[in-house]
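The structure is given below, and queries will be raised subsequently.
A single protein chain has been removed from this complex, and every other one stays in its place.
Moving on to chain A:
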Amino acid sequence: MATQEFSKLYYRTSNCLTSDIIADFAPVSRILGVDTSTGMGAVFTAMGTRFDMQYVAKEAFMATDGYESDTRSIDDTPVAEVMRYVRGEIIAGDKVPEKYKAFVDAVLKEESVYAQYKEYSVGDENAEMLFLISPAAPNAQKTAEQAASVCKKAGKSVYCTNKYKDCGYLLLALAQTEAANTYAAGIKEGLAKYDSVITDDSYVLDALLIQFPEMAEKIKFLDEFLAENKLSFSGTEKVMLHESGVIQRLYPARKVNYSEILPEAELLLPKRSGYDVTDSGIAGGLGLAEPENLLAIAGRRMADLSGMDQDVIVTPCACEAAGLNCAEKENVMTLLEYICR
């Protein structure tokens, strides 16, 4: 992003983030409140002080689901990109607020931000497929067992691991491009030797597709892998689907038809779904920087998902499931858990 364009873009972005209608889709004002400070909004205040990064730091760390705002922005303001840029500038200017410092340090040190994360790998490293377990998965061993059973059904051998953590997603989200590129270079060899790379974490998928466009053909989200291998699973429950915002908005060409994967189930979608899908608030781990924000967004989404007499709520993304489960309203299963139950 050219710096000279930034002020203009930021002005439009702050407009999006604090406008009444988009506020529902961007969590900034959910916690801060619209127009908290001067009647012109916290972000506008920052503009008034000639854009001092310390004033916008909080917004930048709270605008986790900026791509939702992008879908509502009629003049194509890249809200997510601008807020990512701001996060980068805050870090570069050493203006990270105290409450986010531990989070940022963990990301910069390439540690996982998920408290339950423990490195886990299983299977033959020379297998045909690599399954990247989400670092947000509460039980990596269980996920690996489930992934192995699905891959076996497809007649493929698999090596399951979470050793690459989020594959540099959070470095990208904090606009640490150089560090993310270095991280990617370090894991490239480990990915290249496999025929296909599957993950059930949409943020891991995003990081992989950003860093390795040359491998895009063999990098798949779990549901795409199931659909391509024509794997279908029984079960006649009413399944409420929480789709992946990453797929719906950034990679819509990768969408799959769930009625082929779950042909006997009664599939339900909340009214806000598809392109409109609202996120869990976890944003690939960024949401953990501001738990109050995460809980508010997850709670809002769970209200959407809970109201239709469903038997079970399922999401293909393990990271989204972790976010939604923070709301502690109803247990959300990952697609992998559901098909292996």
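Quick note on the criterion: a contact is a pair of C-beta atoms (placed from the backbone, for glycine too) under 8 Å apart; a residue touches a chain by one contact, two chains touch by 3 or more; residues count from 1.
In this text, contacts and distances are computed from a predicted model.
According to UniProt, the chain absent from the figure is "FAD-binding protein", selected among "Heme exporter protein B", "Simple sugar transport system permease protein", "FAD-binding protein" or "Helix-turn-helix domain-containing protein".
Across A:Asp70, A:Asp200, A:Glu243 or A:Glu337, the single residue that touches the chain missing here is A:Asp70.
When the full complex is taken into account, the listed residue touching the unshown chain is A:Asp276, out of A:Glu145, A:Glu237 or A:Asp276. Among A:Ala106, A:Ala179 or A:Ile210, only A:Ile210 touches the chain that is left out of the view. Contact with the omitted chain, checked across A:Gly93, A:Gly186 or A:Pro252, is made by A:Pro252.
Residues of chain A that touch the chain left out of view are 1, 19-25, 29-30, 33-36, 67, 70-76, 78, 80-81, 172, 210, 248-253, 255, 271-272, 274-276, 300, 303-304.
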